[in-house]
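Below is the structure I would like to discuss, written out as structure tokens.
Note that one protein chain is taken out, while the other chains of the complex remain in position.
Order of writing sets the labels: A, B and C. Residues in every chain begin at 1.
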Amino acid sequence: MGTSRRNLSVAFIAGLALSASACTQFAANAPSVPQTTVFPVSDVGGLIQGLYELIFWMALVVFVGVEGFFVYAILRFRRRAGDNTIPAQIHGNTRLEIAWTIIPSVVLLIIAVPTIATIFRQDAVPSAGASGEPPMKILVTGRQWFWEFRYPDLRGAPLAVNEVHVPVNRTVVFELRSADVVHSFWIPRLGGKMDVIPTRVNHLWFTPLETGEFFGQCVEFCGIQHANMRVRLYVDTAAEFQNWAARQAADAASPASPQAQQGAVIFQRGACPACHTIKGTSAGGTIGPDLTHVGSRSTLAAGMLQNTYENLTHWIADPQGIKPGSKMRYPNDLPPSPGEAALMAAYLQSLK
Amino acid sequence: MATIAAPVERRGLLARPVAPRGIWAWVTTVDAKQIGILYGATAFIFFLIGGTEALLMRTQLAVPNANVVGPGTFNALFTMHGTTMIFMVVMPLSAAFFNYIVPLQIGARDVAFPRLNAFSYWVFLSGGLLMHFGFLIQQVPDVGWFAYANLTENAFSQRGVDFWVVGLQVLGVGSLAAGFNFLVTIINLRAPGLTLMRMPLFTWTTFITSILIVLAFPVITIALVELMFDRLFGANFFNTANGGDPILWQHLFWVFGHPEVYILILPAMGIVSEIVPVFSRKPLFGYPFMVYAVASIAFLSFTVWAHHMFTTGLGPIAASFFAASTMLIAVPTGIKIFNWISTVYGGSVRLNTPHLFALGFIAMFTIGGLSGVMHASPPVDTQQQDTYFVVAHFHYVLFGGSVLALFGGIYYWFPKITGRFLGEGLGQLNFWLMMIGFNLTFGPMHFLGVDGMPRRIFTYPAEMGWGLWNLVSTIGAYAIGLSVLVFIANVSKSLRAGERAGSDPWDGRTLEWSISSPPPHYNFATIPVVHGRDAFWLEKYPELEGHAAAAPDERRDRTAAHDAGEAHGHIHVPDPSYWPIATAAGILVAGTGVLFAMPLLPVGLFVVLVGVVGWSMEPVNG
Amino acid sequence: MSARVPVVEHAEHHPGATEYIRIALVLTVITAAEVAVYYVPSLRPVIMPMLMVLSATKFALVVMFYMHLKFDNRLFSGFFIFGLVCAAFMITAFITLFHLLSAPKAF
Partner (left out) sequence: MEHVAALPAQAHVGETSTGLNSRKVLMWAFLGSDCMLFGSLIGTYLVYRGNYPSGPKPSDVFDIPYTSVSAFALLMSSLAMVLALAAIQRGDIRRLKIWLLCVAGLGLVFIGGQVYEFTTFGSEGLNLTTATFGSSFFTLTGFHGTHVTFGIVWLLMLWMLAARGQMTQARSLDVEIAGLYWHFVDIVWIIIFTVVYLIPAI
């Protein structure tokens, strides 16, 4: 075997190793990739990450070893032009077979033991988080195509849609239910996902360890707008969270500006209350998302649009154009006029 | 079905067609080789359709917020892409090789039930058509190839689901018929001396795959029946309003679905196990262990299904069980990879196109296997399930695995089937373009998955940071498309003016290389007698294996033997028959009836009945 | 070396009519016992295992004697038992997953 060929295979193996570690580096762009799975900010996320890293590095070693040896074998035993000899007809080697049955078994055992330990740890909700308080329960309902959150333990049982707030360092337990089809609830940086299945209640818990805004979305195919069923989780300080929860528990603000007042009238007069609730008014529909504090949300249509006056006007005027298949429909598919939409947007924007 | 066979002297409802020509020859054929070609050609057309669907999806996802296709279309695209590639491309392409190669490898003249074999093909075609009838009325299946309940209930879906249910049901009938046929063929039609532990590995994987088909498809059949009853008759299997549990669908689907994965990959492993020894000029390393590995993978595949459901809340005990059984599968899989590499090691390695594809398979399948071990761990899987990481994983297994191997198989056996080589230059171009395109397409999907991009989304906002890798992936997909065009050019050029291949162009080891290319209608003039593994190699080089060298006149020129056999005219092959296609047509009509006009259902069933009766009354002549 | 073997239809021992009828009598008795067990309230706590043993016995008798599996080629037993084991595993798993380990229902 010539030196050049040896250099080639060494270079190839080095290349494999380099590209593999490059993978981890590319994935390592936490700030620019809001749904990264490898920069956890919760206890559960950390558990998973530890296990993932163990398996990843073992897999990488196996990968480099196997592929490297494979490429080496191909290059080393390449047939030269004109060479027509028949190599020794070796049929096998039982000792080798036993070796490569046992060694992978041992490797898998090294993976399996912490895996099973982690399964049980991930399953058991701790009695208290880092803050020492008992876990906070949040009821989650997945719907085509938005998320509803209720806080039964808090005063006034506040409710939130698509944007859920939790206090830092306190364990939260999400009780997951579906109102229609199977969804899956996932905020990658906080930990693994859990399916949301009609007729069943599933649980997902974690203790957030950093404040901030974290992205997530539905990850089980749930129909035409599955892609636009996003969720944001805000980890607040304890005080911020208390304020937020108190605001969410309150009734809707009364419209102040003339436009908002007109918008409120149009809203109540139209078909809107059949589907939407605005606490403190007569609107009590439960098909669509609760709009009591819609003005305080940062996005519209489950994360599709920034919550601006213009976007909201557009959304009210043409929901099917923005989100085809959405359940937001008007009787006989007759949307409000642009003027009416703008007034209603003004009203809804005022519902902070 | 054919058990009530009439005595030979009686005539059936219709006289058997006698050696027709042209289109009728194909319509009435019961020759496994012709059926193999039908399977291959049909599957390739579906491959182009499924590939086009993939390219459309990749185009839509190339940049954030793209608007090439709408959400409804996108959902239909990924549903049909998955369903097509699994049931109408990889399975029938494997079946093409089962049909063409297995009888040759075991020294048989045909399969055990030639008419049932033709029936399998026509039913497969009917199922494929039924599945695509939705395009006629713009009601394309759009609930994913897994069709998770309860999204498939009438309350949440449209008529597209019906096409999926009926089409898949019919495809399943074809697969089952083929599965039974090859099971019996391999048990009963082996040449004298061809004991089980002497069978070529492709024959072995066909055998094991047939067992998997026979045991796994009944489960999806029942799941589909339940779904169909829900949709047509108001049953409640998956209707949550009346106590139906969507999780039951997932269990039934994956009890079938996981063995199905091995139905897709085992034939590919068999092909690779044929190619690597030939082009390394060494016997397959550790043959018995390879056989045990295939068998244990098949057995274990029935115990791991719930690893597709780690995020459904199985509970820690069940999750631990299925994690452990899943990891166990990595052991026999590893054995296979190590044995392939050891076959190369110490060999005399020719890097012709078939071998490149086979070696590419080994390299890529290893990656798919390793990522598979990652989500075998349930906690890790909760971060990877339903993300592009999983998409990357199974494409490394099913494209880097199955498809590369099947292309390798085409390059390898094309000279046998047509008597002509595929062009080596275009072949190499085909391979490298496909290899690079494949890695560009699916490699970055690992990063996308780690970056938290879910599967089955038709769009994503720019702020998610997924734009770059999606663009790379789309470019790669077009490179794969280009490589397929190169392949088409190669085939059409070779069919017209390819270099002639002799009966044994690669210095092959198994019996198919002992007869002319293309093989005669009756395969073997005289049924060979097998003295060991790699029967033909042994016959050519007895001294290498310590056998006494055969006397020169005993090194038979089988082509000459064929001419002799033909001259004698005493070789019996089964006559063609109208009944397989007639019976399958009845199924097509019945299926069409369920989908469009119920009155057609009894008509179709009546045609099936007439078909079965005609079939069983048909003289069984040799 | 195993050459191809002519198909021999009845090389093995088959039980005769008397034996068939004797087995039918046993089957009848077991069926009667099954139904009887159903009506005895004091057996309720053990009715499940009892019935399962009784029907498994009937099952085995028919398979072994009427279907000749006891006397026939082991290949046939292999096919049948492999299918049976896979099915039994699946059913056991379903019972375990849905009734023993199941998450609480949301009704």
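A few notes on this one:
The rule is short, and it goes like this: contacts are C-beta pairs under 8 Å (C-beta built on N, C-alpha and C of every residue); 3 or more make two chains touch, one makes a residue touch a chain.
Predicted, not measured: the structure shown is a model, and the values here were computed from it.
Put simply, the missing chain touches B, C once the whole complex is considered. Of the candidate positions B:Val27, B:Val184, B:Ala295 or B:Leu601, contact with the unshown chain belongs to B:Val184. Interface note for the absent chain: among B:Leu55, B:Val68, B:Ile222 or B:Ala295, the touching residue is B:Ile222. Within the set B:Gly244, B:Gly423 or B:Pro461, the residue that contacts the chain not displayed is B:Gly244. On the side of subunit C, the interface with the absent chain consists of residues 2-10, 14, 16-17, 20-21, 23-24, 27-28, 31, 34-35, 37-39, 47-48, 51-52, 54-55, 58-59, 62-63, 65-67, 73, 75-76, 79-80, 82-84, 86-88, 90-91, 94-95, 98-99, 107, using the contact rule stated above.
In the full complex, subunit B touches the hidden chain at residues 2-7, 108-110, 112-114, 176, 180, 183-185, 187-190, 192, 194, 214-219, 221-223, 225-226, 229-230, 233-237, 242-245, 248, 252, 255, 522, 525-529, 539, 550, 554, 556, 565, 570-574, 620, 622.
Just so it is clear, only the chains that are shown with their structure count from here on.
A separation of 35 Å divides the Cα centre of subunit A from that of subunit B. If each chain is reduced to the centroid of its CA atoms, subunit A and subunit C end up 49 Å from each other.
In subunit B, the positions touching at least two other chains are 243, 245, 247, 313, 315.
Contact with two or more other chains is made by residues 103, 107 of subunit C.
Residue ranges of subunit A in contact with subunit B, taken from their complex: 23, 26-27, 29, 32-38, 47-48, 51-52, 55-56, 59, 62-63, 66-67, 69-71, 73-74, 76-79, 83, 85-93, 96-97, 100-101, 104-105, 108, 111-112, 115-116, 118-120, 122-123, 144, 180-182, 184, 186, 188, 191-195, 197-200, 202-203, 215, 217-228, 303, 324-325. Partner subunit A is touched in their complex by these residues of subunit B: 70-72, 75, 142-144, 148-151, 156-157, 240, 243-247, 280-283, 285-289, 311-313, 315-316, 319-320, 323-324, 327-328, 330-331, 334-335, 337-339, 341-342, 344-351, 359, 362-363, 366-367, 370-371, 373-374, 377-387, 446-447, 449-461, 463-466, 469, 541, 544-545. For subunit B in complex with subunit C, the touching residues are 187, 191-193, 195, 211, 215, 219, 243, 245, 247-248, 251, 255, 302-303, 306, 313-315, 317-318, 529, 531.
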